[in-house]
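Removed: one protein chain of the complex. Kept in place: all other protein chains.
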Amino acid sequence: MRFFKTYFLPRIIIYFLVIVVGVTIVFIIPRLLPIDPIQQMIGQITSTGAYLDPKTLNYMIETLKELYGLKGTLWEQYWGFWRRLLRGDFGPSYYQFPVPVISLIRQSLPWTLGLLLTTTVVSWILGNVLGALGGYFPQKSWAKILDVISMVIRPMPYYVLALSLLLLFAYLIPIFPLGGGFLIGGKISFDLRSILILLKHAFLPAMSLILIGVFLWFQAMKLVVQSVKNEDFVSYARLGGLSQSKIVSRYVMRNAMLPQITGLALSLGQIFSGALITEIVFSYPGLGTLLYNAIFTGDYNLLMGIMTMSIFVITTSILVIDLLYPIFDPRVRYR
Amino acid sequence: MTELLRVLNLTKVFTIGGIFSRAKIIAVNDVSFEIKKAEIFTLAGESGCGKTTIAKILLGFEHPTAGLVEYKGRRIDNIKASERFSLRKEIQAIFQNPFSTFNPLRKVDRYFFEALRNFGIVEEEREAVRIVKEKLEAVGVAYEEFCEKYPSEFSGGQLQRISIARALLTNPSLLIADEPVSMVDASLRMSIVNLFKDLREKFDLSVLYITHDLATAYYVSDRMAIMFRGEIVELGPAEKVLQEPKHPYTRLLRDSVPEPDPSKRWTSKVLLAEQEHEEYLRTGCKFAGRCPSAMEICKRESPIHYDVDGVRVKCFLYR
Amino acid sequence: MKTLIEVKKIKAYYVLEIFGRQRTVRAVDGVSLDVLEGSVHGIAGESGCGKTTLLKVLFAAVEPPLRMVDGKVYYLNGTGAIDLYAIDESERKKLRWSFASYVPQGSMSVLNPVLKIKDTFRDFISSHLKGRSKIEAYEMAKEHLKELGLPFKILDAYPHQLSGGMRQRVTIALATVLKPKVIIADEPTTALDVVTQRGVIQLLKDIQSRQGSALVLVTHDMGVHANISDMLSVMYAGKIIEEGRTEELFEDPRHPYTQYLIKSLPRFGDRSKRESPPGSPPSLFNLPEGCAFHPRCPFKMTRCEKEEPVIFNVGESHKVACWLAEG
Partner (left out) sequence: MRTLKDLLKDGRFRFAFTVCLILLVLSVMSFFSPYDPYRWNVVPRDLPPQWPHVLGTTSTGQDLFWLLTFAVRNSLTMSLIASMVSRVIAIIIGLTAGHKGGKIDKILTFLSDSFLIIPLLLIILMFAVMVKGRMNLMGLGLLLGMFGWAWDARVIRSQVLSLRERDFTYTAILSGSSTLAIVFKEYMPFLVPLVFATLIGNMSWAIGMEIVLAILGVLNLETPMIGTMLYWAINYQSILLGYWWWILTPVTTSVFLFIALYLMSVSISEYLDPRMRIQRVGRA
């Protein structure tokens, strides 16, 4: 029980706090700026040449205010925002009026989560294994080659790498589709052909995320391992005649893994952003592409919906990782 | 001899953990002692007995939970920052690890000249150099060897001497030395300990010597207190406390010091504490769990201090 | 008494490269030593005198930047002398823990924090006794702890749950579980409290006398040596400068350094003034010419500045490297 109080409870409270802070930021930003979105929208309509008489205009402004939750004082707006949010209601989308934002998000989210989950897990595991080996045997030639490759790939922003891959494998050597998540107009079913097409479309976006991810974790793990390697318990195990494989797996990796778990939690925000950017490059039908459309059409409701959803997804994943952490670290488990 | 420092019923409770769960650790429990002018007083005990916490309270780095500290008859545990600043001239300290006493990326002499300037002791450069030279000479380090050097260029023994010289710059009346020799090479320990005696003679300096090394404590101190789990269990002249230990814990401690004499080898065995945390939380006498002469009352009540032959003992055996 | 380890004139240097400059640290420079069965051989010296390096050499744990430059180490395991540095690493691996084992300095960090004590025991046991099942290894560890009088519930604990003294006793148990002929202990009591220190020393002595093995004990604490060492070697600047039976050495130290070391120790009931030798121990980077102690020696002669003293026998087993002992 004490453990619940010292470990879980603070984390759960922080979880809710972060969500509150995040949602509040999402709420505040549009209201901070000297630009009135309603006026902007009206301006867009009138600039196309349409004439609106003052009465219709006023009515329109009122309706828009209602739809965007801009009625009343700031406090009323804020509470209204929360109330709607808890109902899962982000209002209608502007660019696909009147489809509710939530159903647009619901369509895109599985694509993003699928891509994100696979790439994160694969790159985390692969990067850590390679990093552990590379850190433990830094003199081996394969470790040095990996090192050089990582130095080139690691600093690249997601966008540049995705674009390069696209140039290379969809344009110069056209073995993968230029974009999309599936055949245009095609129906997804659970047969082999369908899955193959699905995989083919997911390959390049996934690859670009995994490449960066693997080398990110590779380098982080390598650093951790190089310091764990010098820990007394590792040299002692070596003195004790333990086999190399046992030392690497049970003594070095098991310990070096711990900061990497925390690292994973802390970098999820980055990884999530990276996935959105990658989706945009490959016009993959997830949240990223939705985001792109929202920006292009100035769809505030959709934008706020996507942001709120992202904050929720990320903080929840971090919470899950945090809550699982004691399984791996007995020092946290028994204090 | 007059009283320089008085500590009365000092208690320090640390609260650990956050808002949701608090655990209390009584690091120092109802401790009283006094240090006289030009006296070397030792606080001895094992790690975690609270001796370092007392040092930190005396230096103003920690605030006591209860009790008071008086310096030259004036209360100093609750003073303002500005008063504490002027008090720094009077009470100085040296630390256990000479290698971490000075910033490894700064030259050691900087601390000396900065201290003289900060405390407004000297106006001009030449005077400052004279004072620094004088203090270094008192600890046996040549000024020429000391200037413009980083800590890594000195040996541990040298650094500890330099550290003492720095503490002496303001002509303090009390020097608090927290485990000053435990990280100094064995062959050089006595030279540091001897220094305390010399400085006492030369500058009328009082020294609070905090250590777990009973042999040097015996060698150097006038009076001493033995601490156990945050409490003083025995206090008196060093000669008496160590030659005729009265508290069972003092006896155990005294017997556990390996004597440098092959004819005095241990023959009996000692009992070790399995769960140290339990001893902190124990009601009654904290040593009762391991005490060979524990009685019923020891487990229920905490003993008061009894005066036995000029020695204060916290044990029911002397009721 | 049989000799178990024979060390012949070893030289082990650290070869370091710091910013393009090569520097050699002569950590162990021409040391010879015999470790006898059933005895406690103490090695005394200050930090940086090379005693830890000597242990590494004894235990065949020489890794770059440390290099064996010269000399031989023999393990005598009853069937003959094994030249430790002439055999393969895999052979050496087998000898570790079964013939000679090692108790490290600072138990704080030698136990894997994410493994239970019993898993660490199992890893160490199964690495030397192939084909031991998990349960057999556990039983073996339990049996061993029982012999040593340690509670076997600690097998289910993680290292951070144990006190410092208990952890140190666990490492001793871990080092002796395969009943090695030689136990090499490096400052096993440093950083422990006095009472705990006594318990640990007792434990080491117990095991040594019960198993009839040899204990090589390195510590700078002369009190500990006086208490349990049978033989004592005093090291200074990478060399053994005096060696003899402990009683003899304490009674009649011949080397000025040993004299300081013993006479400067405070004793209860005697508050007369003690003096440390002047100056500081030399850095192994650049040792003084001749006798390394001469800059601090009150009895220095002119030849001490130039000539390195040879070893003189001053008693049956008492040797000293000092020109004062000549003639």
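Some points to look at:
Letters A, B and C mark the chains as written, and numbering starts fresh at 1 in each.
Criterion: a residue touches a chain if its C-beta (ideal position, glycine included) is under 8 Å from a C-beta of that chain, and two chains touch if they have at least 3 such contacts.
Quantities reported herein were computed from a predicted structural model and do not represent experimental measurements.
Checked against the hidden chain, the listed residues A:Val99, A:Met151, A:Leu199 or A:Ile327 yield one contact partner: A:Met151.
Although one chain is not drawn, the whole complex shows that of B:Thr101, B:Gln158, B:Thr216 or B:Ser256 it is B:Thr101 that touches it.
As for the chain not pictured, it touches chain B at residues 59, 61, 85, 88, 92-93, 95-97, 100-106, 110-111, 114-115, 118-119, 149-150, 152-153, 163, 166-167, 169. Residues 14, 17-18, 21-22, 25-26, 29-30, 33, 35, 151-152, 154-157, 159-160, 163-164, 167, 171, 266, 268-269, 272-273, 276-277, 280, 291-292, 295-296, 298, 303, 306-307, 310-311, 314-315, 318 of chain A touch the missing chain (whole complex, contact as defined above).
The criterion applied here is as follows: only the chains that are shown with their structure count from here on.
When you average the Cα atoms of each chain and compare centres, the chain farthest from chain C turns out to be A. If you average the Cα atoms of chain B and of chain C, the two centres end up 32 Å apart.
Centroids built from CA atoms put chain C at 55 Å from chain A.
Residues of chain C in contact with at least two other chains: none.
Considering their complex, residues 46-47, 155-158, 185-191, 194, 212, 214-216, 218-219, 239, 242-243, 252-266, 269-270, 272-276 of chain B touch chain C. Of all residues in chain C, only 59, 61, 93-94, 96-97, 102, 104, 106, 108-116, 123-124, 127-128, 158, 160-161 touch chain A in the complex they form.
Chain C makes touch with chain B in their complex at residues 46-47, 151, 163, 165-166, 193-199, 201-202, 220-224, 226-228, 246-247, 250, 257, 260-262, 264-269, 271, 273-277, 280-281.
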